[in-house]
Each structure stands twice: as C-alpha cells, then as structure tokens.
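With one protein chain held back, the other chains of the complex are shown just where they sit.
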Amino acid sequence: MKFTDKKSIGYIVFITALLIYPGFADSRWLAVGSTFLIFSVVGLSEDIILGKGGMFNMGHALFFGMGAYTAAILNKFFGMPILYTTPFAIIVPAIFAILLAGPIIHLRGDYLLVSTIGLNIVFIQLVQNDLFGITGGPNGIFGLDIPQVLGIDLGSPTAVYYTGVFVLFLTFLIMTNLDRSKPGRALHYFRLDDLAAKSIGINTSAYRLFAFALGAGIAGLGGVLFAIQYSAVSPEAFNFMQSVLFFSIVLVGGSSIPGILIGTFVMFVLPEIFRDFATWRYFIFGFAMILAMVLRPEGILPAKFGKIPAYMKKE
Amino acid sequence: MSRFIRVLATIFFVLIFSCAASFAAETIRIGVQAPTTGKYANEGQGIDNGVRLIAEQVNADGGILGKKIEVFTCDDEGTAMKAAICAKDLVNKDVLAVIGSYTSTCAEAAQSTYYRAGVLQTTDGTADSLTEHGYWTFFRNSFPNSAEGTYTADYFVNVKEYERIAIISDFSSFANGLANSVEENVEELGGNIVYRGKIKAGNQNYTPVLTRVKSKNPDVIYFSGYYPEGGLLREQQAKLGIQADFVGGNSCDNPDFIELAGDSVEGAYLINVPTPTMLPYDLAENFLEDYRAEYDENPPSIWTLLNIDGMRAILHAMEETGTTDTKKVAEYLHNDLEDFQGLTGPVNFAENGNRIGSAHQTYEVQADGEYKIVYPKVD
Partner (left out) sequence: MDTFFQQLVNGLTIGSIFALVALGYTMVYGIMKLINFAHGDLVAMAAFVGLTIYDRFLGPDTNSFVSLILIFISTGIIIAFAGILLERIAYKPLRTAPRLSAVVSALGASLVIQNGIMLIWGPRMRFFPTDILPSTTWNIGGIHVSFIQLSILFLSVIIMAGLIFFIDKTRVGTAIRATSLDHDASKLMGINVNNIITLVFIIGTFLGAIGGLFIGLYYKGITFNMGWNYGLYAFVAAIIGGIGNIPGAMVGGLLLGVFKALIAGYVSSVWADALTFALLISILVVRPTGIMGERVAEKV
C-alpha cells in the first residue's frame, strides 16, 4: 500500500484524531466518544451480515446484547474477571447466531428481516422475565466489578476509550482481511447473484451462516466493551430500536469502513450534538435520515465495486 | 482571507470568554435528568416544568444564599445508556444537585456518577435497590415499593379479607417490583393468590388476560403498573362483566385513569400517598395554581410533586446550613431535617436516603371522579 494516496492520508488523520481526542473531550464527550467506538464496531459487524452478506438483519442488537449479558452474568454471578469473559462473550453469540439463523437463513429479504426482528423481541422478553434468575429482570444487571489491570482502572473513561480504539482497529483488521479472503469473495458473489454463485459451486448457506456467526461474534465483543463502559447491562439498551439504529448506520453510511464510521457519527453522535433542539431533535433527525437517503441512496460512502483484490479483477 | 479568519477567531474567543464570565457569576446550578422525549415524555416534561417553575419563584424572591438558581436539563429518554451519559454531562456543568430521573432504571444508571462527583441526587424512583448502594448523595423523594407492598397486602388480607386475589403488573422494573412485594407480603399473611400475570404496556387490548382472570373467579384484581393500562383494565373488566373489586397501585393515580375507565371508574380503588388536591396543604394548592398559570395544565402526576419536594428539601437545607457544600447539605438532610413541610406531606430522610414514613391511603373513586378515603378511616 502506498502511503501517499488520499485514502491513506484520510486514515492517518482519522487515527491521529482518535488517539488525541481524549485530550480535548470533557467526560461527557469522552463517554459519547467511547460509545461511538463501540457502535462503530457493532455497525461494522452488522455490515458483514447486511452489507457484505446482503442478508436483511434487523435484529443485530440481539447479538450485541448477548455478548454484554454473557460478560455481565459471568462477572456478577460467577465472579469471573470481566476481561476473561471476553472469549465467552464472543463465542456465545456466535453459536446462537448459527443456531438461530440456521432455520431462517433461506428466507428471502423481508421475511428474514421480520424474523430477525422477532428474535430480537423474544430475546428482550427473555431477559426481562429474568431467565433462570440471572438476567436481572427489567432493571438489568448493575454494578459489575471492573478491575484494575497493570495499575490502570479499566473502568475509567479514558481506559474504556482506548480499549474501544484497540477493538475498533482489531475490527478493521478483520474486515480488510475478510475482503481478501475466500469467504469474503464468496459473500461478494452471492450478494450480487445468488443463483450464479450456487451454480459455480459456492455453498451459499454455509457462507451465510459464517457471516452471521462472525458478525455476531464481533457484536458480542462490542457488548463486553459496552458492559464495561456502563458497568451495567439493561434490556432496553438492546431492544428492537437499537437494532434499527445499527441497520440504519450501515445504510446511511454505506457498506464500507469509512461509510460505517460516518453512519455511526450521523446516527449516534449528531443527535447528541443537537441536544439543544430538545423535543424537536428527533423530528429534525427524521428529516435528515430521509434527506440522506434521497441524496445518497447507496449510503454516504458506499463500497466501490470490486473491493476485491486487484488480481481477481483482471479477467 | 486571513483577515476573515482573524475576525472569526476574535468572535470565537469573545464567545468563549463571555461563557467563562457567566461561569464566574455565582449561581447555584441545579440539574434536571428527565425523559423529556420518548415514552415517558409526559412525565419528564412535567418534572422539568416543575423544577423550572420553582427556580423562577425562588429567584424572584432573591434566590438561595443570595445566589440565583440556574437549571440545566438533560433528556435521558428513559433509557439507562442515555442516563449514564446525562449524568456525566450534568456533572461537567458543575451542578450541585440533580432532580430526577423519573424511572428507577435511569436513576440507578446515573447514581454512581453523581456519588463519585459528590452531586446530590433526588429521584421519585421506588425500586428498593436504589438505596442499597449506600451512596450519601442519594435521596428518594417518594416511598419505596416495599412500604406500599406491606400496606397493600395488609389491606387486602386483614381489612378487606379478600380470599381470591389476582395480581397483574406490566414488564417495567417498578411495577414488577411492586407486584412482587405485594405478592410476598400477601403470602406471608396467609392470603390466597389465584393469578399472577403481566401485560405489555402500550398494547391497549388486555381482554385476553382479563378473560383468563375471570375464569379464576377472584374477588379483587390488583394492578401495580401505570395509569394508561390501569384505566383500560378497569374499563375492559367492566365490559367483560367481571364482578371483582379493582385496586390500582400508586401509578394508577392520575386524572387519565379516570378518563380511560370512563363510566366504569365508579367503585375502583386506588392506593397511593395522599394526592395534593385532596390534602389540606396550602402549599400544594398554591403550587398547582402556579403551575396551571404557567403551563395551562395540571402537572402530569404526583411524581412531579414528589420530585419538587426533593428539590425544595435540598434548597431548604442549603439555606439552613448556609453553604453549598454538598457533603454538609447531605448531612443536614440525613440528620437534622425534621418534618420539612412538603407538597406531599412532611419530608424526612433515613440514613440510606429513603424518605421515611408511608402515608399510604386507599381511595374509592366516585361516579364524578372524586376520591373518597376508605382506609385508614378518617373520623
């Protein structure tokens, strides 16, 4: 990769801005910044399913919540240090993604969309009803034990923020590698033409499940961060409206890494900035969503065709 | 061009300094954390309106300790996540005390931030867990669920001697907690619960649950949730011809309950702390009048008034102690505050921040929508 092209410069500026941001932000904006990072990670994971896989998933908060709840339950009821819960918080949503998405993966478009909404609603009712007495009911689980690691208080806003930056970079790495890998290419093909992909021997169902599991796993990782940031989990943070948010992040921003970041900014940070509009806020915000789609139907920064490696493009 | 930038920069700095200047002018900063949009927008805006009204009145009288009150509102939208962000925002704005939030969940999500920053917090949240952390900054201006649960169970089992009790709640932590508390206390007193179910707030059609309840043949249906559901439950109960008494918990006590229940409201019972309109407190009456004059409507519910009492108690403590040091104010509230005259009755705080006393009463709603106190008996 050349480091002189526009894109690399863009990334360098962005990364520098990310790294020095805590120096300028007060604690509220630091919290907003950390949540921005977490939502970007989850937005990217939704992009694997929705953008790259082309599967209409409007229940992504389910996997995000499952990761957060796994971390919180293991921490609160089994006394496991929160960092050690991370592998579980990734694996549990990934397994459930395969189990839950398995039967419905063959559904077309909007039927898949409504099924995933349904799964999300079922999940919320399960945690609200205090399943097995460990989900804390409608209040959720409060007061997680956030430890010190190497003398740094992991729960401090700055620590959460930089952990978020680290996880975001990790996700970038996964996403760029995915684009160049065999599953990534397969996803790309069958999104373009399902039938053609099948007929050249791509096992579309397997790759679809793979995309779901990978997306769910990363969302679960985001969930752990979320649990650390608020040292709490509660059902309404993972409800259907939250899924709508992740869904909109991908579509408003466009299915590319910078697109998702912009999408998260528009869908989450902007309403925070315009708090002064008070009760008018979401009225204006709704218009902004319509306007964004009308002006940029493919998202603000859509994926360029052929984000597949150059050697594949030459016939 | 560079000149233009210089002009811009000058304007920018002037703005910054004018902000800083307003900072220097000593005010007492009070935060409001309330859901002014979203599902509880109604209640959230009520709390915000009420706090601003009191601030205005206090300022007109010369303020507190010679300083004006300045109010900052943060909308938590009724979600824990936004509540946590709000808490940080308000702490940044150097508020001394925060009024709110409306829901227990939001109050709990913000609690630890206020505690760490030494900011006083007063909320109407009734969940028992709120006072279990031992934060010295926390003051509950309402009465905890457990107090109402004990009262309700005693009323059912020992006073009315109901033999078949049906309990319904919604999915909120508040209503669920209250219903559980009533259930536990009834069982302790040897009462017989024939049904325990939940309805989803906002669904409006509760006949499925009520028809089920009917087949259990109860003598009383108790609902622990909010008035929009309570009113409809009562109305649909009547339409289904279920003869049982209907008893609503504190959050059913709202003018909208009576509107929704329509003709069937007559004979419904409500359990709550005394409502302002019913009490001989001039204070409450005056407040309601002022509120109506300012906003052309009644406050949405008793919760507005409870929060106002929390705010008034804190302001009172500042005056008495002659300081804005929150630690000293909190000490005063814990130890020295004695029967402070509130809109909702005398205000006293226990060591853990709970409001002491439970002045719960049972009202029977009359055909014209008026209340009649049926228990405890007033002579």
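Going by the order they are written in, the chains are A and B; count residues from 1 in each one.
Quick note on the criterion: contacts are C-beta pairs under 8 Å (C-beta built on N, C-alpha and C of every residue); 3 or more make two chains touch, one makes a residue touch a chain.
What you are looking at is a predicted structure, and each value in this text was computed from that prediction instead of being measured.
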Quiz prompt | Contact with the hidden chain (one of A:F56, A:F212 or A:F268) | solution = A:F56
Practice problem: Using the touch definition up top, pick the residue from A:K7, A:H106 or A:K182 that touches the left-out chain. | Solution: A:H106
Practice problem: Check the options A:L18, A:V165, A:L178 or A:V252 and report the residue that touches the missing chain. | Solution: A:V252
Exercise. Could you tell me which of B:L120, B:I165, B:V209 or B:V347 touches the chain that is not displayed?
Key: B:V209
Quiz prompt | Where the missing chain touches chain A, by residue | solution = 50, 56, 103-104, 106-111, 113-115, 117-119, 121-122, 125-126, 129, 244, 247-248, 251-252, 279-280, 282-283, 285-290, 292-294, 297-299
Self-check item: Footprint left on chain B by the chain that the document does not show
Solution: 37-39, 41-42, 45, 197-200, 202-205, 207-209, 211-212, 214-215, 228, 231-232, 235, 239-241, 256, 259-260, 262-263, 297, 300
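Here, only the chains that are shown with their structure count from here on.
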Exercise. Indicate the whole-number Å distance between the mean C-alpha point of chain A and the mean C-alpha point of chain B.
Key: 35
Quiz item: Once bound in the complex, which stretches of chain A touch chain B?
Solution: 26-28, 30-32, 35, 125, 128-129, 137-140, 142-143, 157, 230-232, 234, 236-237, 272, 275, 278-279, 281-282
Practice problem: Could you pull out which chain B residues touch chain A in their complex? | Solution: 36-37, 41, 45, 73-75, 78-81, 84-85, 88-89, 91-92, 104-105, 108-109, 112, 127, 129, 133, 171-173, 176
